[in-house]
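Only a single protein chain was left out; the remaining protein chains are all shown in position.
Take a look at chain A:
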Amino acid sequence: QVSELVQFLLVKDQKKIPIKRADMLKNVIREYKDAYSEIVNRAGRTLQEVFGLQLVEIDTKRHTYILINNLPRAEGNYLCRNKEKEKMGLLLVILSFIFMKGNSVKDSALWEFLNLLRVYPGKPHRVFGDVRKLVTEEFVRQKYLEITPIPLTDPPEFKYQWGPRAEKETSKKDVLNFVAKVRPFWGHLWV
């Protein structure tokens, strides 16, 4: 059962959408419901020992899980797919912006910033296509970003923050390193 669950998790993780406990129970564990937590624990151990991946519960109420990479970062290219890497580039830029602006930004501020990078919500982008969809749907579904409406705004406005996957896969310190790398002499201006 454990190896079935491990395979299930690995395949489900392809789209980077969090895995729900209900799905795990329905598709893999089925009749072994009572042993659920034991099976999940063992699967987690296998993932860690064999693949170096960590199974993390990001929502303890709704029991959703993601897989993150627990190995120290290796030098060199390991993600060969360019499309994925470019999206991660955009994501990193967005996360840095949100962080530098105090961990929460208004949508208008974010898009204003992205416009400076020649990325427009209304205009299909040469690399990213429908950027608005990518940012507001894909990144949110993958839990990299969290968008919450600001109450009583008309027309409705939203605020963007880091999502739980972003919190686990990277850190404020790492992102700050990125900002400092892009602008070498900013690092010392504030903690």
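The rule we apply is simple: contacts are C-beta pairs under 8 Å (C-beta built on N, C-alpha and C of every residue); 3 or more make two chains touch, one makes a residue touch a chain; residues count from 1.
As a working rule, contacts and distances are computed from a predicted model.
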| item | value |
| --- | --- |
| Hidden chain of the complex, named as in its UniProt record, picked from "Guanine nucleotide-binding protein G(I)/G(S)/G(T) subunit beta-3-like", "Ribosome biogenesis regulatory protein", "Glucosidase II subunit alpha" or "Non-structural maintenance of chromosomes element 4" | "Non-structural maintenance of chromosomes element 4" |
| Touch criterion as defined above, residue of A:107, A:146 or A:169 at the omitted chain | A:169 |
| Touch residues of chain A, complete complex, unshown partner | 10-11, 13-14, 16, 51, 53, 67-70, 73, 77-79, 82, 84-93, 96-97, 100-102, 106, 109, 112-113, 115-118, 126-128, 150-153, 168-170, 174-175, 177-179, 181-183, 189-190 |
